[in-house]
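All protein chains but one are shown in place.
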Amino acid sequence: MTVGNLPFLVVGILFLIGLLAVLREKNMIKIAIGITIIESAVNMLLIVLGYRLGGDVPVHFLKGEVDAMVLPTPQALTLTAIVIALATSALMLSVIMLLYKHYGTLNVDEIRRLRG
Amino acid sequence: MKPLSVVVRTGCDMFAWFMVVFGTYVIIHGDVTPGGGFQGGAVVATFAALLLVAYGGEKVLSWISLDVYNTFLTAGLLLFLLFGFAGMGTSFLYNFLAVPEAVVHAGGGPAVIPPSGTIALMDIAVGLEVAGGLTLIILYMFKGSRLEINSETGGETGHDSW
Partner (left out) sequence: MAALVVAGMMFGALDSIHPFGEPGDIAMDQYYIDNALEERSSENIVTSIVFDYRAFDTIGEAAVLFTAVCSILALFREGARKQ
């Protein structure tokens, strides 16, 4: 891992933190937080892929005097991905609220035992 | 939830309507500055969240009627599809109102609709839809949680109950 590739290293570390949270936690809300951390790491990877050294903002209104621009297509795809991540996390939290109302506990092991 | 203290309520009074104006600015200037439909819609939806935190749930649910946001949500999506089908002479989702830059520099072009055509109009439709949708999510999730706390302990006990 060369030091020049530091953004890719940060994306990998964030992904590992989210994956550890999903696999080893027992509280349901912490599992949901881990899933949103994984989604944020993937969005960050999309943006980092499209950087050009010495580039500028891809908006003609705010451009400086530089000629080259950063690639605009990954930024357009990331907009869609952020909205979809928001929709899935809202649905996950609603299902967790209904599970708490039905079983009375937030622990994953006890729900597997109750089955009621 | 009970209303919070006077300091929090005064701070909310100062910033609540400013959020709506700023969100509308970000939506409308979508084809000039960074921003656009989705970002501006999320800023407008923080209006309901700010009111909910400062004033408590019972008062806010008696002030805001949920039918307005339902209308925003459905009208936004239908307007977007309408602009897609309107350019059906060439293809689906064709930008039939765009004016090329050379004509705009020479002095021609339309007066009311911006020369980028359906980009600006679709921006407003998506902004309406996202603002209405996110506000509905916040208010309905709050209604669902309040129902459960009331039935369990017989009254509102505070902020942390588990």
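Read from first to last, the chains carry the letters A and B; within each, the first residue is number 1.
Here, a contact is a pair of C-beta atoms (placed from the backbone, for glycine too) under 8 Å apart; a residue touches a chain by one contact, two chains touch by 3 or more.
Just so it is clear, the structure is predicted and the values come from calculations on it, not from any experiment.
Participant: Tell me where the left-out chain touches chain B, residue by residue.
Facilitator: Here the touching residues of chain B are 30-34, 36-37, 73, 76-77, 80-81, 84, 93, 95, 98-102, 104, 115-120, 122-123, 126, 129-130, 133, 136-137, 140-141, 143-144, 147.
Participant: Could you list which residues of chain A touch the chain missing from the display?
Facilitator: Interface with the chain not displayed, on the chain A side: 1-2, 4-9, 11-12, 15-16, 45, 48-53, 58-61, 69, 71-73, 75-77, 79-80, 83-84, 87-88, 90-91, 94-95, 98.
Going forward, only the chains that are shown with their structure count from here on.
Participant: Using mean CA coordinates as chain centres, what's the gap between chain A and chain B in Å?
Facilitator: 23
Participant: Sort out for me which residues of chain A touch chain B in the complex.
Facilitator: For chain A paired with chain B, touching residues are 57, 59, 61-62, 79, 82-83, 90, 93-94, 97-98, 100-101, 106.
Participant: In their complex, what parts of chain B are in touch with chain A?
Facilitator: 32-34, 36, 38, 130, 137, 141, 144-145, 148, 162
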